[in-house]
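Showing subunit A:
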Amino acid sequence: MMLVLLLLIPALASAFISLSRRRRVMEWTHALASIAALIVGGVLAVRLGAGEPVALWDLLRVDALSAFMVAIVAFVGAIAGIYAIGYMRLEFDDRQIRRVRLFYALFQLFVFTMLLAVTTDNLGVMWAAIEGTTLATVFLVNIHDSHTGLEAAYKYLIMSSVGIALAFLGTVLMYYAASAQVGEIGLSWTSLIGIAPGLDPDIVKLAFVFILIGYGTKAGLAPMHTWLPDAHSEAPAPISALMSGVLLNVGLYALMRFKAVTDVTAGPAFSSTWLMRFGLLSLGLAAAFLVSQRNYKRMLAYSSVEHTGIIALGLGFGGYWGMLGALLHMVNHALSKSMLFLLSGSILLKYRTTDIRGVRGLLQAAPWTGFWFLCGVLALIGLPPFGPFVSEFIIFRAGFEAHSVAYAVTGIALLALVFAGMLGSVNRMLYGQASEQVKPGDPFRWPMMPMALNLILLVGFGLLLPDGVQEFFGHVLKVVGVLV
Partner candidate 1 sequence: MSSAALVGLLSASLILLAGGAGSALAFARQFDLCRRMAHGLAVCGTVLVLILGFAGLIGNSFELSLPQILPLAGGLALGLDRLSAFFLFLIGVGVIPSTLFAIGYTRHYKQEQASMGCALNIFVASMVLVVLSRHVLTFLVFWETMSLASYFLVMTEKESDETRSAGWLYMVMTHAGLACLLIGFLAMLQATGSSMMHEWAGAEGVDPGVRSVIFLVMAAGFLSKAGAIPFHIWLPRAHPAAPSHVSAMMSGVMIKLGVYGLIRIGFEWLSPGPAWWGILILIVGAVSAVLGVLYALIDADLKRLLAYSSVESIGVILLGVGAGLVFRSYDLGSLAALALMAALYHSLNHAVFKSLLFLGAGSVLHATGTRNIEEMGGLLKRMPQTGAFFLIGSLAISAMPPFNGFISEWLTFQSLLLSFRIPEQIFNLVFALSIAALALTAGLAAACFVRAFGITFLALPRAQRAGRAHEADPAMRIAMGLFALACLAFGVAPVLVLRVLSGAVTGFLGSGPDLSFNWTSVSAAGEFAGIAPLWVALILALLMLAAWRGLRLFGANFNRRYYETWGCGRARQSADFEYTAAAFAHPFKRVFAVLYRPVQETEIEAHPESRYFVKTITYRNESRSIIEDSIYVPIGRTVRRLAARARRVQSGNVHGYLLYILAALLTLLLFAK
Partner candidate 2 sequence: MLAQIVITIVQWLVVVMGAPLLVGVIRKTKARLQGRQGAGVLQPYWDLRKLLIKEVVIAENTSWVFRLTPYVAIGTMLLSAFIVPVLTTAAGLPFMGNIILLMYVFLLSTFFLALAGLDAGSSFGGMGSSREMAIAALAEPTVMIAIFAIALRAGTTGLNEMISRAVSDPLLLLNPGHLLAFCSFFIVALAETGRLPVDNPSTDLELTMIHEAMILEYSGRYLALIKWAASIKLFLFLTLLGNIFFPWGVAVTLEPGAVATGVIALVIKLGVLALGLALLETAVAKLRLFRVPELLSGSFMLALLAVISFFFLR
């Protein structure tokens, strides 16, 4: 019942907004929907902490892993949603009410599709939902209808659609492997994992290849990542926060589901080596772009590619530490990246340029935004008090335990390179004298308050992890097949 409520809230909100005319109505429905989704998602996640999954008409099923994802989607959705109200008020005035309506409606639709993708048990429906996320965000990327917006949106659509079609082929082959072995069977993950030991390893490996390329495109893994910098830098701040923070994790979620099956059938070696290779390639390419980057939104986008690479490395290293590190890093990355993209929105509003050299003396001009931006970037490049430092430590520890020392060492070196590049860029923005025409003071204060929650959670994940949360992660690991 909670499950249906969770999915209904964004769907209904989206429908209602698309009908309403006045901006205030839209904003209120949007805000209430986001907060309601957060509450329901939170309750669901806490209840699922106990471990036994909740199923509904063999279509929807929330086990520990999906509860984990629901919690992330709901939380970041709420933070970005509240911020979006402040952002849209300054970005679009009342003459462009049509765009505002489009923004809020598609925002809620986007949250709905993501929630559907992580809560469904049927792999086909999951594929459709993920394809739905692309379709929902395409118009959001192009909301300013500029030349570059159009180009980014078209590339995003064509590449995601082509990429995900391959994922569907992978799902079909997985279904074929199941039906060839057992005969008539629904395309549900639980049944698939049940009969996984008996499946034909070659077909499952072939299917996993397509899954890796297909959902890898959605997750932003290396050779398939080229749409990501354009789409995330052109989209408005709240949307790129959601896309970077959560949508990439949904892609990784799908990969983890199929990896669980493939590992049981064909042994972990196959999926691990390729995940590690793609992860390292993502890290390397992102480092090349981050060494000297001129546009701070593209910098954040490339750092998403980098962190997806780290999570893929974590999944590739596997074992208790590897999987736990990857999950933790997903949360840390979602929290820090969404905060940073929202702040980049405020910076864009204040400085009217995405060029790093154009932004000077941010700490002087907008002290709050500047300070939080600094904390966010420090978290992102892996400095101690924040979460990513611990999760990266755990991932690389798994790397050494999985005897893939070469990958781990190269990964650490590339991270140091990224650290140098990003710190340099951020320093150029934060310090120095702010130019005169930039009026001092933050663009708006109250919509940024919820972001304090991000910071507190980041430090929380960095230093201490209460037992309840540890036990929750234990269940998630059991689902993924690491802890038996």
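The working rule: a residue touches a chain if its C-beta (ideal position, glycine included) is under 8 Å from a C-beta of that chain, and two chains touch if they have at least 3 such contacts; residues count from 1.
Selection rule, in plain terms: all candidates are chains of the complex that A comes from, given by their letters.
Predicted model only: the values in this text are computed from it and were never measured.
Touch with subunit A in this complex holds for only one of 1 or 2, which is 1. For subunit A in complex with candidate 1, the residues that touch the partner chain are 154-155, 158-159, 162-163, 166, 205-206, 209-210, 212-213, 217, 223-224, 226-227, 229, 270, 274, 284-285, 287-289, 291-292, 324, 328, 363, 378, 383-385, 389-390, 393-394, 396-397, 399-401, 405, 408-409, 412-413, 415-417, 419-420, 423-424, 427-428, 431-433, 463-467, 470.
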